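With one protein chain removed, the remaining protein chains of the complex are shown where they sit.
Think of it as A, B and C in the order they're written, each chain with its own count starting at 1.
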Amino acid sequence: MTPVGLQHYLVLAAVLFSAGLCTMVVKRNAIGILIGAELLLNAANINLLAFSKYSAGTLDGAILALFVIVLAAAEVAIALAIFLNFYSRFASVDVDRGDQMRG
Amino acid sequence: MREPGESITTPGMIIPDPVNVDALREGAGELRTEEMIINMGPQHPATHGVLRVILRTDGELILDAIPDIGYLHRCAEKIGENVPYTQFVPYTDRMDYLAAMNNNIAYCLAVEKLAGIEAPPRAQYIRVIVAEMNRIASHLVAWGTYGLDLGAFTPFLYAFRERELILDLFEALCGARLTYSYMAIGGVRFDATAAWCDKVREFLDYFEPKIAEYNELLSFNQIFIKRTANVGVIPPDRAIAYGLSGPVLRGSGVKWDLRKDTPDLVYDKMDFDVCVGDGRMGKVGDCWDRYFVRVLEMVQSARIIRQALAQLPAGECRAKVSRAFKPPVGEVYYEIENPRGQLGFYIVSDGQAVPYRLKARGPSFCNVSILREIARDCLLGDIPAIVGSIDVVMGEVDR
Amino acid sequence: MDNLDTIVFYFLAALALVGAMGILVSRNIVRTAMWLLATLVAAAGLYFLLGAAFVGAIQLIVYAGGTLVLIIFGVMLTAKNPNVSYTPRTAEIVLGVVLCVLLAGALIFVLHGTAWPNNVKSVEEVKRMSQAQRDLVGPNNPDATESTGRRFLGDYLVPFEVLSLVLLAVLIGAAYLGRPKVPVIGAPRGVNPPPGQEGPRK
Partner (left out) sequence: MPETVDFIPFVNWPTWLEGLIVMAVVYFAFVSVLAMFFIWWERKVSAHMQSRLGPMRTGLWHGWAQSPADGLKLLGKEDLLPDDADKPLFRLAAYLAFVPAFAALVVLPFSAKFVFVHEMHVSLVFIFGVLSLEIVGVMLAGWASNSKWALYGAIREACQVVSYEIPMGLSLLAPALTVGSLSLAVIGANQGAGLHEWLMFRNPFLFVAFFVFFIASLASCKRAPFDLPECESELVAGFLTEYSGMRWAMFFFAEYTVMYIIGALTAILFLGAWYDPFGIILGMEQAGQSWAAAVAGAGVMVVKGFTIVFVQMWLRWTLPRLRIDQVMYVCVKVFLPASCITLIGSAAWQWLAGGLFQQITQIVLTVLGTAGGLYFVALLARALVKPGQGILPTIITSWHAEPAPAPVAPAAAEEGQANG
């Protein structure tokens, strides 16, 4: 078994990233899309920390990861508020319903 | 065949305003999507038996609360029309089973008035003593379960500890602990011994200081006050309009007590106060007022018992009444002050050994009718507080 | 301990991947959220493994304990309508999966072709550093959490403060967006609203 190194983390992050993107593309439920976005952010975080540990050797990766986590929380809060409005408008969170640009 | 869209109902079934399903499907217009219809009961820890409250809620907010009754209906009135007058006494025990003595007295007094029988003075005093003891026992249950409804477990056990002593005394008096059938038409079935009277005094000596403990434990607890003050306010005019009675009426500040206003038995010889809610913690007629009226009434009941014990005359305890006596043709309505309010019996006699018509006016039945009005626009957590403060006994609501 | 690290890594990686696939495949939105929980916890474990314990712990608090709860909350509030189905069209699925498999393949291909620089300082090197130098070092820094704090209030002060403003804006914005549109309290409803009825309790 080869010792775990940077490549392992990067491959894992790449797969997670693709899965997240695929989720965002395929799902029609807005919350599902949100969950896909969370997956993307986590893949990015794994990359940041892996580079921090194995390549750059600095703390910036961890600091950026913390920023990402906090921003993700903010993003989810706003997104859910929007979805709730969407739901009270269309009785569904199907993003395909939201193709009309009127209040 | 039903028309499409027609709902499956049985006659008399209460259907709350439905959620607009079409609007949900089409997604048009203003939606009230958070509405939910919940059955609180008939099996629910906070509904004191089998009261079913249909709640229409918006999250924690109660939009509508409809009491639905009838789960404990046992045809008590109809039975009354098929058994001789004396044999109906045990059935009254099972109406308000927490205050069986008072029920017995109400029925017996009604029949006595109908038949023109007068109970001997000693019987009347014993009736007052047991009625007030049962009032204390009943209020203790109300007090303890009210704490339970609001999440305080300990008062319940304290209340039952004291109630147990009363039940022991009743057991010593008549052999039964819940359904006494102690009253007979024309008096009481067994005489109270002097030793028993001493035990009652001993109980009162023990019990009266306990009320201060109750107040310390529950009545003046800040969380309890916050939970009950200004909740479920019944204004006095609404209380009268709904025909409320008992502590629920007096909690709204209406000074009305049949023991004082139309004294029966020997209540006119007793010195006691009618306790009313004064809005001490919030508005007049809130849950706290109703609750506290019960606590105060326990003090007054103890006073009455002491006076009655002191004045207890010697003599017979039961007038001679034949087992299957036939009252004269006529009708009577007689009501007395029960722990939960005014319990009245309306009896029509056609001169036979069984009543032609017997109708009971239960206080809980009338009191529960206010629920829908005061439970509107409150929170889900207030529903147990309100139901508990009305203190219904379903055995008597449904009869 | 390398052996243990390897096994733990593969375990967590497998958990994260299973979670990701679950998210992708699952139709039921609550289950999707549960798969996300698996991925988040696995990611937190990976952060611990990468020597960023603080980030891992924050991931657990903010992501798993906060964001995920928010998502489940959103699901509960919006998934009540049984008449709506979110099944995507087959063409969408095929297109999406093909694109993403291509993307993953390309990414992995690129990763294998790249040699990353290695500037990691050894423990001995770190020990010889001054405090200011040590603050920059990520792994092998014995008090990385302290250094993180110092960096936040030093180099990263402006982003840090901007982030706090963003959070404040989000707080206000979400509260504004989530306000009730329909006046739910105090509206007359039901049959025969009784006269003299008390207004809503505040």
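Just so we're on the same page, a residue touches a chain if its C-beta (ideal position, glycine included) is under 8 Å from a C-beta of that chain, and two chains touch if they have at least 3 such contacts.
The structure displayed is predicted, hence computed values, not measured ones.
Across the whole complex, the hidden chain's contacts among the shown chains comprise B, C. Only one residue in the set C:31, C:112 or C:128 touches the chain that does not appear here, and it is C:31. Which of B:193, B:322 or B:352 touches the hidden chain is settled by the complete complex: it is B:193.
The chain omitted from view is touched by exactly one of C:13, C:42 or C:68, namely C:68. Although one chain is not displayed, its contacts with chain C can still be listed: residues 1, 3-4, 28, 30-31, 34, 37, 41, 44, 53-54, 56-61, 64-66, 68-69, 72-73, 75-76, 143-146.
Residues of chain B in touch with the missing chain: 36, 38, 44-46, 59-60, 122, 147-154, 156-158, 161, 164-165, 168-169, 172, 190-191, 193-199, 202-203, 205-206, 209-210, 212-213, 217-218, 221, 223-224, 226-227, 312, 314-317, 379-384.
Rule of thumb we're sticking to: only the chains that are shown with their structure count from here on.
With centres set at the average Cα position, the gap from chain A to chain B is 61 Å. Separating the CA-averaged centres of chain B and chain C is a span of 56 Å. Separating the CA-averaged centres of chain A and chain C is a span of 7 Å. Multi-chain contact residues of chain B, defined as those touching 2 or more other chains: 24-25, 31, 33.
Looking at chain A, one finds that residues 87-88, 91-92 touch two or more other chains.
By the touch criterion stated above, chain A contacts chain C in their complex at residues 1, 3-4, 6-12, 14-23, 25-29, 31-32, 34-36, 38-39, 42, 45-46, 49-63, 65-67, 69-74, 76-78, 80-85, 87-88, 91-94. Across the complex, chain A is touched by residues 2-3, 5-6, 9, 13, 16-17, 20-21, 23-24, 29, 32-33, 36, 39-40, 43, 46-47, 50-52, 54-55, 58-59, 62-63, 66-67, 70-71, 73-75, 77-78, 81, 84, 86-88, 92-93, 95-97, 99-101, 103-104, 107-108, 111-112, 116-121, 135-141, 144, 147-148, 151-152, 156, 159, 163, 166-167, 170-171, 173-174, 177-178, 181 of chain C.
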